[in-house]
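A single protein chain has been removed from this complex, and every other one stays in its place.
After this line comes chain A, so read on.
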Amino acid sequence: MTEQTPRVNAGLLSSFTAQTVRITGKVVQIRGNTATIDSQGTVVVQLDSETTVKTIGNVVEIIGKVNADHSIKEFVSADFGPNVDLAAVDAVVQATHAFREIFYDPK
């Protein structure tokens, strides 16, 4: 299948190294071209030059590649704003992997 980006959280990154994923979390810190987000655990993101990750406290969705050290290289991102139900976000992550048949094909 082409262009599938499974939704993951910090804990799932180790199962997806070298793959392209979607990860949603709250922006904790931005320093130069790296940011830290909280997605059921902290994740370091290497920001793209055209990143939308600009506001600390906002929830962002990042599509990127998982590096060997479990940081993420951003390809593209979307700023969801501050009012996002993170429990719902995690429920989607859980559903993605529990009922994978409608979300992604195993590699």
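Going forward, a residue touches a chain if its C-beta (ideal position, glycine included) is under 8 Å from a C-beta of that chain, and two chains touch if they have at least 3 such contacts; residues count from 1.
Note that contacts and distances are computed from a predicted model.
Enquirer: Given the options "Replication protein A C-terminal domain-containing protein", "tRNA (guanine-N(7)-)-methyltransferase non-catalytic subunit", "S1 motif domain-containing protein" or "Ribosomal RNA-processing protein 42", which would UniProt use as the protein name of the unshown chain?
Expert: Record says "Replication protein A C-terminal domain-containing protein".
Enquirer: Residue by residue, what part of chain A touches the chain that was omitted?
Expert: Its contact residues with the unshown chain are 1-7, 22, 59, 61, 63, 76, 78, 80-81, 83-85, 87-89, 91-92, 94-96, 98-99, 101-105.
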